[in-house]
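A single protein chain has been omitted; all remaining protein chains appear in their positions.
To keep things simple, chains are lettered A, B and C as they appear, and every chain counts its residues starting from 1.
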Amino acid sequence: MSEAPADRPLEFEERVLLAKRTDAEINQAVLQPMLRTSPRFWVLVGLLGAIVAWGLYAWSYLVTWGIGTTGKNRPVYWTLFITTFVFWVGISHAGTMISAVLRLLKADWRRPITRGAEAMTAFALMMAGLYPLIHLGRVWKFYWMIPYPNNRFMWPNFQSPLMWDLVAIFTYLIGSTLYLYLALIPDMAMARDHTDGWRYRLYRVLGLGWRGTQGEWHKLHRALGIFSVVIIPVFLSVHSIVSWDFAVTIQPRWHSTIFAPYFVVGAIYSGLAALATILVIVRSGMRLQEFLRAEHFNALGRLVMIAGMAWTYFWFAGFLVEWYGNEPVTRELIQQEVAGSLAPLFYLQMAANLLPIALLALRRVRTTPGLLLASTLLVNVGMYTERLLIVIGSLQRNYLPFNWGTYRPTWVELSIVAMTFAGFALLYTLFSRIVPYVPVWEMKEGRLRYSLRRIGRLLVPTAAEIE
Amino acid sequence: MAKVAKPSAESAATGTSRRWAMVVDLDRCTGCQACVVACHAENNIPIVGEEQAGYGRWMHWIIIQRYWEGEYPNVKARFMPVMCQQCTQAPCEPVCPVFATYHSPEGLNAQIYNRCIGTRYCGNACPYKVRTFNWFRPEFPEPLPEQLNPDVSVRSRGIIEKCTFCVQRIRRAELDAAATGLTLADGEIQPACVQTCPPSALFFGDLNDPDSRVSQLARSHRSFRLLEDLGTGPAVIYLKGGETNV
Amino acid sequence: MAHRVSRRGFLKIAAGASVVAGLSPTVRRVALEPFVRPPEEELPGRATWYASTCRQCPAGCGVIVRVINGRARKIEGNPSHPLNRGKLCARGQAGLQVLYNPDRLQNAVRQTGGRGSRRFEPVQWAEATDQLASALKGVGGKARVGFLGGSVPTHLRLLVTRFLEALGSPGPVLFDLHSVLEGGAEAHALADRWFGSADKPIYDIGHAEVIFSFGANFLETWLSPVSQSYDYGTMRQGQSGGRGFLVQFEPRLSMTAASADQWIPVPPGTEGLVALGLGRIIVEENLGRVGSHREHAQLYRDVSVGAVAEASGLSVDRLQKLARAFADADRSVALPGGYLSGFTNASQSMDAVMALNVIMRRLGREGGVFLPHTIPAEAFINPDLPSPFRDFEKLIQKMRDGQVDVLMVHGANPVYELPRWAGFADALTNVPLVVSFSPFINETAAQADLILPDHTYLEGWGFEVCSPGGDRPVVSSQQPAVRPLYDTRSTADVLLKLASSLGGAVSQALPWPDEVAYLEEASAQLLGSSIGVFDARTPAGFWSRWRQLGGWWSTKPIRQEPVARGLPQGPLQVPAASFAGQPNLFPFTLLPYESIALSDGRGADQHWLQETPDPMTTACWNTWVELNPATAAQLGVTDDDIVRVVSTHNALEAPVVVFPGIRPDVVAIPTGQGHQDYGRFAAGRGSNVMDLIAPVVEREAAVLAWGGTRVRVEAVHRSTKLARLESLDGKGRETLR
Partner (left out) sequence: MSGAGRRRASIRLMLPLALAGGAVLVVAAILLSQRTAESAPAQPIAFSHRTHAEAEIQCLFCHPNALRSDVAGMPSVERCAGCHRTIATTRRRIQTVLGYWERGEPIPWQPINKMADFVFFSHQPHLAAGVGCETCHGDVGKMNAARQVVNMDMGWCLNCHLKQPETAVARLTDCLACHK
């Protein structure tokens, strides 16, 4: 169907969109790793499942005995749960960033990695959504927060940032899940046509009877176009609102106007880094070297680097105001971080957030999967530490020194945190075996734009009219 | 309803004329802890034990903070009883997602225990850190449940609690006054801490009544409020301690 | 009637209940419990208040108990009681936990596995009293019965004294650590020496302008802390003009010292010397507006201000300033506190302090020194002073020599309160029958053969003659607020039963059928008194008012002016206190101080009190060692590090509290913990500082010199987490500036 002249070097887009491979080959290359489950895969699933099971036990222990089984105390009322909640919400920002923003920007290199990113958003949000439940201790009381007409004549308090959180995260979760699913429909149909047995039955249902008519494609593109636009304000609002959980209080260090953009940028930074981490791992785990190429990592690495620079700017802007303002409590907190008990965390945060920016400036680092993995992992360590410092570090100090406190995590908290990391990995692993990890139709569609067609004696690059 | 800074205006808007307030005369306070135990007895406050208390999980609704000044031998210790300040602009109130804490028409920061779902957001928002949380199910070995005050809920685990200005006493006194047709005089309603305070360092009454004892004391040149610059408008008014030099 | 019984109409104090309706113990929905016969004054769901007397310390504050559906729910100060005027301290507030303590004895028990085995089996009351009666009958010599009391209520003390008298035995010996630490016996001896009075002097703190307190922690545990705290509040802000000037002389910044305007950390045992120096300056410079000091000159003949300055570490200039401050005030008073009683120079020190009041003519003046007015009825005259330590030692000696056949213990716990060298525990083994009346298994009860648990004070009857009683004569009455929870029995009733079964002189001496009959008769003696706050036409009416009001007192303040019997003949002298332990081996002086919550240890079984933070350290639930920051640095320890405190006789380990308000050469440890028994909240917690006390006993003055022990402190390189309210990171600051 399409062929490239041997003498012409492939363009960037052609390379990342596998211009030389046929559609059938691509179908096979995507479906093959899904259908192949090695013992290693099952060992991984078993291990993750065991961690999740242990975490569920820890959660049930917490529910049985009370929040006292965690290391919280007065005044450190929020700890690892909220920290990890913020972390997961942050991670969830990558998917939308890649799919919606880059889709609107028509960056074609995004195509093979969109599904991975969208799945990450959905699963990270699911993990994040667990924390408000866990955090309550008496999880069955959660429904008090849901607004519904009741015979107590009581509504929730929409003044509370937690209610905003509830609305924003719920909206984002629904939106991003639909977004993920919409883009999945043609591939489900493709998978349906290439599989049998239970997979066939599953894909038949999920494929919603997709036939690939012009009308269907048109509607899909319309829907995706609308979603891409609509989800961006949600995407910006979610982490802004999460930041307002902190910023609306008068707790020293939380009470800051820069928190919303700072949190959003931080979310993008950690989210993109997490995406890069995952892509490196999935690539080697599923042997997708052909789809996920150095070019992708190069582009992604650049994005991470830019997000990191933005984060650094916002961090510095916040820090400068705090430092210059010289408010006694804030000064005490800065003191704590720079030279006190929080110093190890603080320097870890700074090193782990700043060092990758420098590393990622090097093309070699961006394009070498191992090095990229190391730097993006570092980013996520750094961003987790940053949130630890914001949530726990700040709460340990307040206006009245008599009321200061210290916090030690317990096994219950650590197990539950581990549970969500393992749970995320487990969902992601299973997802990658059930759903084509690389969006085949997007690839094909992209390839259309750069495929060469013979018109008479000429080879003419054609751009698809759709899009 | 918009909140207004002045207690009187606020109460006028809600149709009642009271703004409950407490005055703490630091010059009288000796730090003796009588109020602390009285509060435990009145309000069914659980005891958490050594380990939990050591980890900052004690449940006192009123604590006497002790501050050191100077160094030996010119060292001074000062006491400061700190309980819920019943702020006019309470930072704890807007953050509660379920209205478990809200502003009552008489200016109290009410805490409705059975509505609390335990987000502990109010605890973070409170700059005085006077809210305590039931980390575990409170234990009252038999027959200690007999001592519980039936006018106050026994809180379960997972619930934030705090000083209420002994609202059960206010409610009881008002009901009794209505039943007997008498009016309540200033000083007749006393929270447990005020009632027991041996050196009479605590006073309780209506700040909107210009002749009440608390109003008179609040006008003292010694009066100040805790963390006043935060703009929370506490209803607890402190009177500075002094020092006599001879 | 002039008095106000109620806080307005609705705090109705019931006239008392001889039988309070018993309801099954449920908290919730108890209001739905149906009665067989509804009690007259009980309205289900509504509170009834009963007036009674607090027995958490010997002060005798009036309380009112809120009773709902037959259960006591809250204790408050009795607003009409002239001593505490509606106020109550932390211990008073915690009284419910004595009643509802989960580890109370629920019936009479016999120890079956031998003393100290702690294996008890229930025994019928009749059987138990029979055993005691036959033991008393079988006693060889008349003087072979011993009664050891702690802080026994006055009515029981009177009954016991009659009982023992009729038996031909010596009177009860009273020993409790609280009295020792507050210097109870020494205060009586002081009043006796100077004024020939059997009562402790009253210091009019409320009206004083200048108070010099020599080791008197009058806001914490000394004498009548609630009454004194009330007066302190008045002294600070209740008077027109000035807020009073309080100076505290003691080596540790106690809570009282924290409330003082000046804290002067003089070396332990030199407080009296400082008083002497101040007196010398006043007399020498003829300070004050009280006329000539010529007659006092000989009192201070031997005092050298320079020597005082050297011994106390205060400059002569400072002493002069203090002397002027004391003398120039119109109303100044000097308090000889309990800490002075802990040294071998106790009586001389206390004399030196009292002399300041005498030379400034502060006797019987407003803001000065008074004596309580006696109760105008024979039944309420205190039969004897608290026993000096000498009497207790004699009892121990008799026990050791096998001269005591039956020992009855009520309210005392010397096995816990005294160090082993005192020999009480060993001497007990030579007593054939030891009977305890304790409602709890404490350390002493664990060594008893028979425990006949008394009611706790909210279930029992009695009265307390308040001494000191504030500004007027006060008898505080005690009545049951609730029906006894368990099968316990009033010790007074047990004695009356014993008396009737013993017959003869004993039953004639104690003719009453039961405790209530005795109390009714005693109260009726006040019928018709012209000064009483109430009167009645019949004894029954009087008895009813007595219970309703919570006692009897005079309408107006009546105080007695102390008349000095003439000044001491010789010049005043305060010898140096002697200490156990070589200063080079034991460089620190040990200061055991009474915990404001746990008192001498009797509050340790109440978890409200266990979790009550110590006012100065904010620590709770444990024992700790207070060290000056310099001392701690020198030892290389800091907060929460465990140290070993070693005296010549014993050692203990406890975590450190770095305490800015203590002399570098003094180590302070609170009392109250280190119980072996005494219920789940007390047992096995912390250490008992009294174990460290060395046997410094001044024979002549009969003083247990509990302040005269030297110790050394060793770091053990371990640490723990002491429970405290305060954040150590906050460094005791109020705000950050």
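The rule is short, and it goes like this: a contact is a pair of C-beta atoms (placed from the backbone, for glycine too) under 8 Å apart; a residue touches a chain by one contact, two chains touch by 3 or more.
Predicted model only: the values in this text are computed from it and were never measured.
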### Query
Shown chains touched by the missing chain?
A, B, C
### Contact partner of the left-out chain, one of B:42, B:93 or B:151
B:151
### Summary
Among B:33, B:65, B:168 or B:190, contact with the omitted chain is made only by B:168
### Query
So that we can see where the missing chain sits, which residues of chain B does it touch?
14-16, 99, 102, 104-105, 108, 110, 112-115, 151-154, 167-168, 171, 175, 178-179
### Message
If the hidden chain were put back, which residues of chain A would touch it?
### Response
143, 148, 150-154, 204-205, 207-211
### Task
Identify the residues of chain C touching the omitted chain, counting contacts across the whole complex.
28-29, 31-38, 43-46
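Operating definition for what follows: only the chains that are shown with their structure count from here on.
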### Overall pattern in which the protein chains touch one another (line/ring/star/complete/other)
complete
### Message
With contacts counted as defined, which of the two, A-B or B-C, has more C-beta pairs across the interface?
### Response
B-C
#### Entry: Most centrally placed chain, judged by C-alpha centres
B
### Message
Please tell me the distance, in whole Å, between the geometric centres of chain A and chain B computed from their C-alpha atoms.
### Response
45
### Task
For chain B and chain C, let me know how many angstrom lie between their CA-based centres, rounded off.
31
### Query
Which residues does chain B have that touch at least 2 chains other than itself?
55-56, 58, 65-67, 227
### Message
Residues of chain C that contact two or more other chains, please.
### Response
725-727, 731-735
### Query
How about chain A: which of its residues touch chain C in the complex?
328-329, 331-332, 399-406
### Message
Help me check something: in the complex, which residues belonging to chain B touch chain C?
### Response
25, 27-28, 30-34, 36-38, 40-42, 47-51, 53-56, 58, 60, 63-68, 70-73, 75-80, 141-150, 154, 173, 176, 180, 182, 185, 188, 192, 195-201, 227, 242-246
### Task
Going by the contact rule at the top, pick out the chain C residues touching chain A in the complex.
725-727, 729-737
